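A single protein chain has been omitted from the complex, and every remaining protein chain is retained in its original position.
The block that comes next holds subunit A.
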């Protein structure tokens, strides 16, 4: 088999010259190296380029090859040079090696040698190969490596993961830190998009969809979304995901998007904690401000009376003074009762730790109904209880008694004279929250009209001798202090239903 036809040389040029010229056009150094069984290497041929590549003449390189070894080749690369050469020779495999040379003119250069060995029948091995200057390439590689390392370490330090979404295949490359967020092995992976998406918190899916839409429809300069993903331990981690489309197909459809993941769970949890704290402080502040108004108003009314009384007492006739003293007593009594009520409110609102116990609801209701036995009998009240025998609530005993007592006495107090009073107690679970409804068939009230003042202090809605108004106010405070709430449904002359939501979350 022939590689070349005989070249067509017309101008008397020798074949040798022809190949020589041709070879000199090659920027690489071309060489032939021969090893003989006497364990001796010699350079059989080297192209003119040797003067550029090693700054040695052809004769020098062939005749005094040791100059290359001693004065050009980097001492650190010498061993590698000879070892790889020997291996290639023994195994008759291609020889590849990168090494540095220190050239008198050009300084330090990176070279790459590639050669193919051939075994001859006499046992000698002939290498045919080339040496190329790879200094520039090496520098690029080094720069790239530095830049990649910088990138990698910066992301690692920032605990950021990278995602790279192939939108055609719908697969995503996730870097090791991304997998760490999921609690999986810290190894980069390419997986279907759904693998990640299926772990997204159900409540965040819509939010994520909207963020994507906003970006794709041009409303947002980049995709950005904070959501939760389920990790291997069954816990949700908060993730900040950001990204951009980086390539499009001919139709302008996005084909690839790249972005980062950041685990912001710690920040997010602190943020939530802070928001809760602010809520608590806010509501405490509100209560405090309400309380200040209550105190101011209620004490002021008594103090005002007292001042007026003293003013007119000074100018009063002797026989009038007797009655004024009676009034003084009334003021004093009123003041006393007010202070007791205020004290009660302070206890509810500012008690930091209210002891909660597991209480049997039915048992507590029975106790209250026993206490009210005479009242119930007197009014002929029909009581109906739909509470499971084992229903319990985690509540403060005194509050539970107070709440049940207040709503029951209320129901009796505002019963209709036109029909037999009926009170029904129904226990139910509403959205995982225990609730007790206390329903009567009494006078009822106009919810719309009294909506804002129903639980206000000293509000009464009926012309009833016993109506004091403080009861509902205190009850509401107690229920709220336990983390629950009250709902009211009422219709005039039909009846009223108070629904107490117990809250046992903590």
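Note that in this section a contact is a pair of C-beta atoms (placed from the backbone, for glycine too) under 8 Å apart; a residue touches a chain by one contact, two chains touch by 3 or more; residues count from 1.
Keep in mind that, in the parts below, contacts and distances are computed from a predicted model.
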Absent chain [UniProt protein name; select from "Response regulator", "Glycosyl transferase family 2", "Acyl carrier protein" or "AMP-binding protein"]: "Response regulator"
Residue, one of A:36, A:270, A:297 or A:419, that touches the chain absent here: A:297
Among A:44, A:168 or A:312, residue touching the chain not depicted: A:312
Of A:330, A:355 or A:492, the one touching the omitted chain in the full complex: A:330
Touch with the omitted chain, as defined above, among A:320, A:357, A:384 or A:428: A:320
Subunit A, residues in touch with the chain not shown (by the definition above): 293, 296-298, 300-301, 303-305, 307-309, 311-312, 315-316, 320, 323-324, 327, 330-331, 334, 449, 453, 458-463, 467, 469
